[in-house]
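A single protein chain has been removed from this complex, and every other one stays in its place.
Then we have subunit A:
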Amino acid sequence: MALANHPPATADIAALRARAKSMRRHVLTMARGPGQGYVGQGLGISDVLAALYFHEMRWDPADLKAADRDRFLLSTGHYSIALWAALAETGVIPLDELVTYGADDSRLEMSTLDTTPGVEMIGGSLGHGLGQAIGMALGLRLAKSPARIFCELSDGEMQEGSTWEAAMAAGHFSLDNLVALIDCNGIQADGPVVLDMEPVADKWRAFGFATQEIDGNDMAAVVSALKEARATGGKPHAIVLRTRPGQGVPTLVAREKAHFVRVEPDEWDALIAELERTETDHG
C-alpha cells in the first residue's frame, strides 16, 4: 500500500508555512460562525499540525484506516478547531463544511468525537491521550508495524495525574515509535497556567523521554525536532512546544491568556485581513 507524505529528505519550509497559514484561515472561518471557540489554541498549534500532516506523518487521506498509518492523537479535544482545519487542508473534510463548526448535528464538534473521519481517539477528558498512545504504540510494535504515534497534549493537561501514569509506562516500555507533543501555550481554563509546571522539559527527561524544547511557531525548528525524534531510537520522544495562543493574528495574540476567545461579529473581517498580512512564523 502506498502511503502519501513519506517525509522527503528535505522539507519545503515555505510550503509548510503556507499550509499553516491556510489552516489558520480555516480556524478563523470556523470560529466566525459561532463567534467564539478555541481560536487561540487553534492558531497556536497550526504550525505543528502543518508539519505533521504535510511532512512528517506517513498517512493517506484516501485510506484513513490503513493499518500502517502514522497516527495523530489530539488529547486536548477542545483543540478540535485545529484538527478540523488540518483535515480540511488535507482534503479529508470539505472546505464548505467548515462553517458548521460547533453547530447542531455538525461533524465538526467543539470537542472531538471519533466519529468524524480522521479522528483517532475521543479527546476532551484531559489526560486520556498519552495512555491510549502507549497502547497503540505497543500494539503496532507487536504487529511489527513501522507506524508511529504522535500524541498532542498540553501544559495544563500535565496536571492530570494520568499523564504521568502514562509517561512512566512509555519510558518503561522504551516506546521509540511514540512522540509526545506538549503544547505549552501558557493558558488553561482559569487563565494563565494555574499550577506551575516548569521545568517542563526536565520532567519529561526524568520520565525517560528523549526531550527537545523548541519554539512551536518556528516551522524550521518544528520540522527539525520531528526529524531528530525520527532518528533517535530506544526511547519515547517528547517535544516541548512553546507556542503563542492566537499566533498569526496580532490582535488575538494581544488578547492572549484567553482560554475561550469571544470575538464581536464586526471584528472578523479585520482579523482575517490581519492574518493575511502577518508572517505567521518566527523562523
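Rule of thumb we're sticking to: contacts are C-beta pairs under 8 Å (C-beta built on N, C-alpha and C of every residue); 3 or more make two chains touch, one makes a residue touch a chain; residues count from 1.
As a working rule, contacts and distances are computed from a predicted model.
> Any idea which of "Pyruvate dehydrogenase E1 component subunit beta", "Transketolase family protein", "ABC transporter permease" or "Glutamate synthase, alpha subunit, C-terminal" UniProt assigns to the chain that's been left out?
"Transketolase family protein"
> Just name the one of A:27, A:81, A:136 or A:153 that touches the chain not displayed here.
Residue touching the absent chain, from the options given: A:136.
> Among A:162, A:224 or A:251, which one touches the chain that has been omitted from the display?
The single option touching the absent chain is A:162.
> Using the definition of touch stated at the top, determine which of A:121, A:200 or A:261 touches the missing chain.
In the full complex, the listed residue that touches the missing chain is A:121.
> Mind pulling the subunit A residues that touch the left-out chain?
Against the left-out chain, subunit A lists 67, 113-114, 120-122, 125, 127-128, 130-140, 142-143, 161-162, 165-166, 168-169, 172-173.
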